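A single protein chain has been omitted from the complex, and every remaining protein chain is retained in its original position.
Naming follows writing order (A and B), and every chain is counted from residue 1.
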Amino acid sequence: MADSVSSLPALEAIDPTAEQSSRRLFFEVLHDWVTTVDHKKIGLMYIGYALLFMVAGGIEALIMRIQLAVPHNHFVSPEVFNRMFTMHGTTMVFFMGMPILFGFGNYLIPLMIGARDMAFPRLNAFSFWISALGGLLLYYSFIGGSGLYGAGSAPDVGWFAYAPLTAKAFSPGHSTDYWTISILLSGIGSIGTALNIVATIISMRCPGMKLSRMPLLAWLYLVLSNMVFITVSPLTAAQIMLMLDRYAGSHFFDTQAGGSAVLWIHFFWIFGHPEVYILVMPAFAFMNEIIPVFSRKAIFGYPAMVAASVGIGFVSMSVWAHHMFTVGMGAGANVFFVLSSMVVAIPTGIKIFNWLATIWGGKVRFASPMLFSVGFLFQFLIAGLTGIMLAAAPFDWQLNNSYFVVAHFHYVLVGGILFAFFAAFYYWYPKVTGRMMNERLAKWHFWLMVFGFHMTFDFMHIPGLLGMPRRVYTYEPRPGWEILNLIVSIGAIFQAIAVLLFVINLIRSNYKGDIAGNDPWDAWTLEWSTASPPPVYNFASTPVVYSRRPLWDIKHPEDPDWNYE
Amino acid sequence: MSTIPITPDVAEEPWVLPDRGTVGMVCLIVAESAIFLIFVVAYIFYMGQSLGGPTPQQVLQLPIFITVCLLSSSLTLHWAVAALRKSKIGACAAWLAATVALGTIFLVGTGMEWHHLIYVDGLSIRTNLFGTTFYSLIGLHATHVVVGLAMLLMALVFALTGHVKEEHAHRLDVLALYWHFVDAVWVVVFTVVYVLGR
Partner (left out) sequence: MACPAFGALAGGASSSARPGTGAHSPEYLSQGSTSIFDPAATPSHWIFTLSMFVLVITLAIFLIVAGLLIYALIRYRHRNLETYNEPAQIYGSNQIELAWTVIPALIVVMLFLTSSRVILATEDARKPADAVDVVVVGHQFWWEYRYPKLGIVTANELHIPTSDPQHPTPTYLEMSSADVDHSFWVPRLAGKMDLIPNRVNTMWIDPETPGLYLGQCAQFCGVQHAKMLLRVYADTPAEFAAWAAEQKKPAVEDPSVAEGREVFLHSACVNCHTVSGTMANGRFGPDLTHLASRDTIAAGAVENNADNMKKWIDAPASLKPGALMPPMHLNEHDLNAVTAYMMSLH
């Protein structure tokens, strides 16, 4: 048996030519990273870049929470506060969310489908650097214009930048131009990488890796990449129009010349809502990989999971105007978008129930990746239910643009997506670095994060119900507003400490962590068959797979998966 | 030990996957279609909404000649690929040259139309909503024609200098896919701007 096992290429991935890297000059290392076209290095650069921006966006959030801790606060001026929430939103969506999901996709997809690189390695590098340029340009706005004092000419129109607030008349100077151009650049990068991911998944799978045998992570990235084409492109188009308005004097969103402000709102949310699903797809993807491994069971209902993902992809294209229940679309349109928005709940429910069924009857191990996954499940459930409340249009007439909405989407983005990304960090870190992350610090991170998260975002719903709108730099001490805002602000501090612990763990474990070995979690997908960290070429010889869980087949030759699929 | 199979007994079919270049180009076309769709929607949305003239009825002429040129350039490019498949490099270069020529005529025609609109009819992108949507939609398409022409020109130069061989046919195929897309977009733009909008 030993012979036949070792004849399987997947296990033979030990790097025969690995050279012990001696200490190299800083510039050599830098040159290596800047010029690389290796999907793993580009993936890591994406992730590192995203983490930097996460810290920047987090600092902006803290500034806002300090300002709002008490009513009539003078910590920052209204101008600075407006720049802060605009930069926070723009950063977290375009320069944290998108890069980190592309980073994980870049790193994992070729490894999980048995490929040696992405389909277009040079396009990959181009996409990363153009996105990076966008982010740097956005942050240059802090020191551009009038300098750091008053936050320079950082954008101050909100992350959805409703026209005509973005017109030259209402937004003189260059703050909106920074916003437009940086998002345009990041959009080009996103489309490039999405194209690369689709081509990789369609054309680079190893022999035997039929679409029906792909890891669910690959499926979800396939769906989200296709969504990028259909949703990021309209944003790109709208940004081109906005630029023409600002530079060439055209009138797309110029209400003085008969242009329509509502057109921008439509164009933005045709991008903006599916974008949320683009961001949540990787979270689903990580859950689909992590929950089975830590429950020791195959994912329940693989075909239903694929169908639900594709279904969400399609339905999400037709829900954008539930952001527009208050722009006066008329009863007919409102009714339609209530229905389409609520329909999303069905495939999403299927996913949650399938994860539940995967856990059911398993042997659940609560290592840090699973802890964060459990956090995801509960918090995403709540986020989904508050989403149903917002989809009921009349309820939304009250809740739209209130702190309830802010709490809802942070429940999705932090409680759901960020927790899933933390799970993914703990899960794949050993593969990337060859070392385990510190489990003690991880548990501290988890519990502090859970505590801070719930303190902030559970309580943030209530000011919204009490009539507090979002994007106000200060507020009157109306009944209940004061104490709730204070609690929310204190919770933010716990989250900041938790993230700090995570970053410390991330850096420290790279040097001091336990040696992980190839397959520390006893997992089943191809990336665990190669060395940790994987060699440049990923696999010494191209693997061949016969089922959805190739490593299960090897570990359990008496009962391989292909008998059941 | 050898009784336990490590691979299933059933033989798998031969493993053939789609060409990555084609897949990539199809993805690009989907993304580009979405961009054009937004501009077309804006054009239709603002039809007849301009606060002042000139209107499309007053100034637009059907650009039949350049349309025929652009559409036939798809055909010549198709023949160029077909020639390359048969290893006829000379014929391929000739058809490529024809394609570039037809594309250039289209661009020149558009330029002349714009010149007339701007200097005779007084319609600029600032004039009204019609000017705004017209120049941006036609301009977006023309930009794509320029990009396509640049790449075709590169292919032509490579063909003339003897760098193109039969095994490069699938690359020219990918380029042809893009060019056909640009043509197809023109059909939509033509219908919306010159037929429905006039």
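Methods note: a contact is a pair of C-beta atoms (placed from the backbone, for glycine too) under 8 Å apart; a residue touches a chain by one contact, two chains touch by 3 or more.
All values derive from a computational prediction rather than experimental measurement.
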- Note on the structure: Missing chain -> touching shown chains A
- Note on the structure: From A:234, A:259, A:313 or A:452, the answer for touching the chain not displayed is A:259
- Query: Of the listed residues A:129, A:395, A:409 or A:537, which contacts the missing chain in the full complex?
  - Reply: A:395
- Message: Tell me which of A:284, A:320, A:457 or A:475 is the one touching the absent chain.
- Response: A:475
- subunit A residues that touch the omitted chain in the full complex: 77-79, 82, 156-158, 162-165, 170, 255, 258-262, 295-298, 300-304, 326-328, 330-331, 334-335, 338-339, 342-343, 345-346, 349-350, 352-354, 356-357, 359-366, 374, 377-378, 381-382, 385-386, 388-389, 391-402, 462, 465-480, 556, 559, 561, 564-565
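Going forward, only the chains that are shown with their structure count from here on.
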- Note on the structure: Per the touch rule, the subunit B residues reaching subunit A in their complex are 1-2, 4-8, 12, 15, 17-20, 23-24, 27-28, 30-39, 42, 45-46, 49-51, 125-126, 128-129, 131-133, 135-136, 140
- Message: If we count contacts the way the header does, which residues on subunit A are in touch with subunit B in the complex?
- Response: 1, 4-5, 7-8, 119-120, 123, 191, 194-196, 198-200, 202-205, 207-208, 225-226, 228-234, 236-238, 240-241, 244, 248-252, 257-260, 263, 267, 270, 544, 546, 553-554, 557-558, 560, 562
